[in-house]
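For this view, one protein chain was removed and the others were kept in their places.
Chain IDs A and B follow the sequence of writing; residue 1 opens each chain.
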Amino acid sequence: MNANPESLSSNDCELQLRADGSLRHLLTLKGLDKALIIELLDDAESYLSPDGTLPVRSDALAGRTIGNLFFEPSTRTRASFDLAGRRLGADVLNLDVNTSSRKKGESILDTIYTLEAMAVDIMVVRDAGAGVPAYIARNVKEFVSVLNAGEADVSHPTQGLLDLLTIRQHRPDFENLVVAIVGDIQHSRVARSAAHGLQTLGVGELRLVSPPAMAPVDAELSFARTVSTLDDGLRDADVVMALRIQRERIDDLDGIPSVGEYFADFGISEDRMRHAKPDAIVMHPGPMNRGIEIDGSLADGWRSVITQQVTNGVAVRMAVLAHVARAMQK
Amino acid sequence: MNANPESLSSNDCELQLRADGSLRHLLTLKGLDKALIIELLDDAESYLSPDGTLPVRSDALAGRTIGNLFFEPSTRTRASFDLAGRRLGADVLNLDVNTSSRKKGESILDTIYTLEAMAVDIMVVRDAGAGVPAYIARNVKEFVSVLNAGEADVSHPTQGLLDLLTIRQHRPDFENLVVAIVGDIQHSRVARSAAHGLQTLGVGELRLVSPPAMAPVDAELSFARTVSTLDDGLRDADVVMALRIQRERIDDLDGIPSVGEYFADFGISEDRMRHAKPDAIVMHPGPMNRGIEIDGSLADGWRSVITQQVTNGVAVRMAVLAHVARAMQK
Partner (left out) sequence: MNANPESLSSNDCELQLRADGSLRHLLTLKGLDKALIIELLDDAESYLSPDGTLPVRSDALAGRTIGNLFFEPSTRTRASFDLAGRRLGADVLNLDVNTSSRKKGESILDTIYTLEAMAVDIMVVRDAGAGVPAYIARNVKEFVSVLNAGEADVSHPTQGLLDLLTIRQHRPDFENLVVAIVGDIQHSRVARSAAHGLQTLGVGELRLVSPPAMAPVDAELSFARTVSTLDDGLRDADVVMALRIQRERIDDLDGIPSVGEYFADFGISEDRMRHAKPDAIVMHPGPMNRGIEIDGSLADGWRSVITQQVTNGVAVRMAVLAHVARAMQK
C-alpha cells in the first residue's frame, strides 16, 4: 500500500466538494449534505423508466474517458460502472489488474499520473486499502474526478446511494422507518455507507444486528442501535438488509462454529421475518450466499427488492458520473 | 454446477422458439426447422460482401446490450460475438471469468438476474456444464435472449450454422453431398451441431470417422454412418471436417498410444485426401493442432476453407443477434 496513513485522518467529505458545494469526487457518504444526497437520488430516478427499468441513453459524457481501476476483483460493481459510463456516451477503459503495472512495483500515484496524462477524466477506484481513494483524490489534477467503488471496510458510497434509492422507492417516509442491517457489521463497507446515508436522511431507527464478534466498534456508528439477536433486530422492522458473509471468517468466530449455525442464528428467512412488519422489504448487496446469510426463497420472494437494487445501481452511477462531469472543463 | 439435471431431458428446441415460430434463444440446432436455418444462413450471407469478406456495419442493435458470459476460456468465439455485436451497434459487456462472482460462490442464476437487472438484452453463454444455456433460458425474463456459445460436449449451434454456411457456399446441393467429420466425435459439440444441421438440410450422407474409443454413443446421431478407418471415411467425400483433438485424451486411449500415431491413423493430409473427391474441401473449427489432426500444408492449401469459416462465424453471429433482437420490446 502506498496510501499515506495521514490521509485517513483528514476530512474526506470536504475533500470531495467543489467550492460551489457540488460534488467533484465521491469518496464517502459520511457527512455529505442531505440536499446533495437527495439531488443525486432524484437524478438517478430520472434515469429510470416509470416502471423502474433502465431507459434510453444520454450523451452527457460524450468525449469523456472513464478509467475503471479495480484493484480488488468485482463483477457487478465494475459492470455497473462500465454500463453506466457507456450509456452516457463515455469511453470506458477497464484496467486489468492481473497484468497491471502495480505488479511491476509501480506506485499507485504513478499509475494515476499515467492515466491523467492519457486524459482520463474520471477514475473509478476499488481498493483493499483504507484511504486509497482519498489519497488519489488529493493528488489528481484539478480537472479529474475520483469515484470510490469500494474501499476496504470503510466506504462504498455508490452502494449506499443505491440502497437509499431502493428504500425511498418503497418507504419514502424515512423518519418513521426502522431499518435493520444484519451480518458482519464490523467488516462491512456496505453497512457503513448505508448507515451514514440513513443517518443523514433522518431514519427513524437503525439497528445493526450481528454476533458480538462482528459488532461495530466504530464510534461513528454509535447513533445506531447494536443488537445481538436476530429476532430482536427484526422486531417491527420496515427494511431488512442482509450482508454478504465471508465464509472464511465464520470458522474463526467465537460461538459461530459453522455456516449452518450462522444461518440458524443470523440467516434471514420468511420464518424469521414474522418478527418484522408484515410488509417489510428485504435487501442484499450481492453476491448472495443463499442458505447462509439469506434463504433462497426469501431472496426470490415478494419481499425481495434485490434485483431492483442492481438496476438502481446503474442509475445511481449514471447520476454520479453525470454530476461530477457537469463542472468539468470542455 | 447449478444446472438442474432435469433441464437436460426437456425440449430445448421448443424452448428456443417464440409463439410465432421465430427464434428467441439459440440453444441447439437439433430439431430446428429447416426454413428457419435457411433464413439464418441467408441473413448471414447478407452481411458478407460479394467476395465473401465482412462488409460495413448496421445499427440493428443500437441501444442494445450484449453480455458475454464465458465460463470456459475462448478467444475466437468470444471475439467473434464481440465483433458481431459491435458491428451491429450494440454495447458488449465482456465479463471476466477470473474475477467473476461465481468464484465467490454466487449461483449462476443470481449472476443472470444481476445482468437482467442491468438491462442486458442478450446473454451469450459458454459453459462446461451440459444444460446450462437451457437452464438460463428457462429462467430469464421474457425480454431477454440467451445464445449458446458452446455447451459441454452437447451443442455449439453458431458453430454449426457457420459450418453449414461454409458448405453451402461451396457445395449448395446438400442432397448429393458426402460429408465426413473426423476426430473425437464422442466429445465434440462441434460434430453434434454440424450433424444436426446437416440432417435437417438433408445431407446425402454423413460419416462420423474416429477410433472406436472416440466413436459416438448417442442414439441421436444414429442417422449418420460410423466409420473406424480414415480411408473408408474419406472415400468419395465432398467435404471433410477435422475436429480439434484434446491431446490429453490421446494418452488414455486404447490403441492410440501417441500423438504421432494419431496423426498416422486419423490425421488429414493431402496424401490421405486422395481417397476423397478430387475437389473436396477441408474444414476445421479451430484452433488447430497442426501435425496432429490436420497437416499444416493442407490447412493452408487450396482445399482449405478454414479462414472462410471464421469470417462466416462473424456473419452468422450477426444474423442470429439481429434475428433475436427484432422481436424485442423497444
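Everything that follows uses one rule, which is that contacts are C-beta pairs under 8 Å (C-beta built on N, C-alpha and C of every residue); 3 or more make two chains touch, one makes a residue touch a chain.
These figures come from a predicted structure and were not determined experimentally.
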Sole residue of B:L36, B:A60, B:L83 or B:A213 that reaches the chain not shown, by the stated touch rule: B:L83
Chain not shown: contacting residue from A:T75, A:T111 or A:T166: A:T111
Sole contact to the chain not displayed, among B:G21, B:P50, B:P172 or B:P287: B:P287
Subunit A residues touching the omitted chain (full complex): 63, 65, 91, 93, 95-96, 98-101, 103-107, 110-111, 113-119
Contact footprint on subunit B, counting only the chain that is left out: 53-54, 56-57, 70, 73-76, 78-80, 82-83, 86-87, 96-98, 247, 286-290, 306-311, 313-314
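In this text, only the chains that are shown with their structure count from here on.
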Computed distance of Cα centres, subunit B from subunit A, in Å: 41
